[in-house]
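A single protein chain has been removed from this complex, and every other one stays in its place.
The chains carry the letters A, B and C, assigned in the order they are written, with residues numbered from 1 in each.
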């Protein structure tokens, strides 16, 4: 942590800052420049210290944090890339994974089963589908709950695809974990810390979506909530678009975060082109970008008849569009030295 | 809902859209302009219909929603301003309310009691203080939990101030409701819908903070989650800064939303200058802006010794700063025809 | 400037950074913490050095800038508040200034003259009105050019109000300066550096609007472009709303920047509530917020008949609304120890 003092500040103010730092167990080095005093605080855990603890002192111009506030998710903590194993599938390995399925598990179970068959045919390893839906409006369809989980399990039995599904309440974690292979934390719940704690304790792999205005630091700290309950890192990050001024797509596609994450974290990264785009027309190009940019996998919404979908129809691919895309992605993956 | 068709689209595409609309029970009017076909869909509940349901049809250029997606929180549902009564206090009346207190209830209970006395002396009606803290880092102080609630209750006994405190889990709602007069939903949980459901069912007044990138529509839909379980509207909105590109303050102060909310909703609005500012130096000016702009109250962090605060010290006012501010606000309130 | 090296980096990399710093004439201090090497670079002008110059070196984890990149606009350069004098009027003094007038100077000169009379009656010191209009569409009304300037000059003759008007091209600076008392640089031109240079050389007071996504640093550097050609500081900053995800108003009202600016710069600050709001209904509350928050003045769009305005009618106040507002602002100014 670096503290810049105001020009000409009273030495008493410098002493007060130094004293506080020593109380916190930090080593202090004072740099006296030509014009300003800059105080460096050094120690193993300065990432835990709130900048505000020093901003509040008289004579402080600004406080800059050097150490990252996240730990377990960071490359400093673990140098080599993490591969999360789910059954026989490796997430984060050379071969990309594909997760496909409908937005919601709908009452007509044939829809989910048809999605599973189509996903399987096109090389996907996982089926997605929401049984518990966090809907912006309380008056919208909220999901089939355990009924939906049972449909997903039936699809797994029939196709061998593993299941990724969202959990929206700490009270449902055990139930969802009984059915799912990967627990998904949605964007709106990325900072629902009690839910993060609960899924961490379930000892299952977790797909952690980025909150729609979360910084990378906040996202990796959310991962820390889960990681601290597990001996092996079991978090898969998922970028899915952020909120910014541009509303020509549902969210601004944050695919540019991929190489940044690679540098900061050892965790694998899956990309969701569907929610960023919001329109099926853009999904194929978004998927291609992610593969070219180094994603470890994709999660894509598909539906046998998007016009009749109970949610997110506009961003769901038809089966034929998804088949075409799956083929195209193979060449792009090969072009960056990977397979899919 | 207004649907613009692409130029020269096949009449078959228009028929398909019209058919879907009729299936949804909507009245359809077709406007044929010089260049384009524009279809208006009319009905009592078009706000419930997802734009995507129509974007997915061939030949559709764009879909514009006219009706608001929120209901119970809207001025259309209730014309006159809502006043939420908590004990003898009215929130939303001519007299502004003030909520003050420490960020966290700290282990040293004298801190909270001192805050309560100072708040009381300066005319506040409510004491705030976090017993359950949603912290960005899992390694940071998470609050005293029930121990904190007991300290708040003791402060209420001693000063007569009513208690506002945050609840972060549906499983704690009953416990928190046993102690608190107003349940606070924090910004990070604004779209934790299961929590919203649970606090709605607790039949207590709720202070609903704006999510840091929530649109007004999403915010009022979150209010709907709570309102639908209550006969009388019991939600108080709280603006507290949004996330944007400018990081010269902790958040970008969204005080400009006040007159917008007045037009769209009947609910009272409390403003939090402390979290937006992030630095105590800016809090007084931020509080004054809110009063001048028509807020129904303020929630302000204070601390006897901000340098030693366990959280948010940098944005907490000292008692003397808070006393000075309280006096200054009286004149501003008077200048806009209100009292505080 | 602070440079954090990667953990366990080769000492050769540290030597390379140190060498580069010495070449740039900087003093170097190395802090060896328990885990990391942090290098502090000190010197009178590190604000001029691009962070990138060091980010490009091997082994560098991050580069943090301590010194501000702006100079002449900064409080470090000039401690006491600047008052810009225009004729007899002081901008930045205890008494707030008011600038009012139509968005565009329209062909019917009676509109501008009526605005001037109304502004004068309500205590304004300046008349605003665009003769050169930067319009988003090339097919929209672009202003009357010199014809508009003549109308403004006539209004000045008749009312004694001084003139604020926008200049959009370096080639028009002399022409506009011949008529105007204050040259306005619009938001879209805040980083049109050649224009900034040209208005700086005109030796007239300049109202410098914030670019709609400009950081405070960029804004004050833009001020530096003008200030460096003038012995006396002659820049008045103008906040007018920024672009962010919330589009419930035309721009997100950046009134919270007022106390931040006070701390960083000595320049006076005028607030434009009209462009932020975009709707006349919100303008009065926005104006009140700014006065309560410490602005040095307001610039407000008025029009005798907003429904017929050639531009920005939706955000223009009628004369009666402006009169009412002017009275209300007096009490708020008094409440914060100022007059208007």
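The rule is simple: a contact is a pair of C-beta atoms (placed from the backbone, for glycine too) under 8 Å apart; a residue touches a chain by one contact, two chains touch by 3 or more.
Computed from a predicted model, the values in this text were never measured in an experiment.
> Return the single residue from B:243, B:275, B:288 or B:303 that touches the missing chain.
Here the residue in touch with the unshown chain is B:243.
> Of the residues C:85, C:194 or C:327, I need the one that contacts the missing chain.
Of these options, the touching residue for the absent chain is C:194.
> Touch as defined at the start, partner being the missing chain; which of C:6, C:95 or C:135 qualifies?
C:135
> Of C:36, C:75, C:209 or C:243, which one is in contact with the hidden chain?
C:243
> List every residue of chain B that touches the chain not included in the displayed model.
Interface with the chain not displayed, on the chain B side: 2, 4, 7, 27, 29, 31-36, 38, 40, 42-44, 62, 64, 66-67, 76, 213, 243-245, 247.
> To test your reading of the contact rule: which positions on chain C touch the chain that is missing from view?
So the residues of chain C touching the missing chain come out as 20, 48, 50-53, 55-57, 69-71, 134-140, 168-171, 188-189, 191-197, 212-213, 218, 221, 224-225, 228, 243, 278-280, 306-307, 309, 311-316.
> Under the stated touch rule, tell me which residues of chain A contact the chain that is not displayed.
Chain A touches the chain not shown through residues 213, 215-216, 241-242, 244-246, 248-249, 252-260, 263, 276-277, 281-282, 285-286, 288-294, 328, 331-332, 334-336.
Keep this in mind: only the chains that are shown with their structure count from here on.
> How many Å are there between the centre of chain B and the centre of chain C, using C-alpha atoms for each centre?
Between these chains, centre-to-centre, one finds 31 Å.
> How many angstrom lie between the CA centroids of chain A and chain C, rounded to a whole number?
38
> Give the residues of chain B touching no fewer than two other chains, as numbers and ranges.
213
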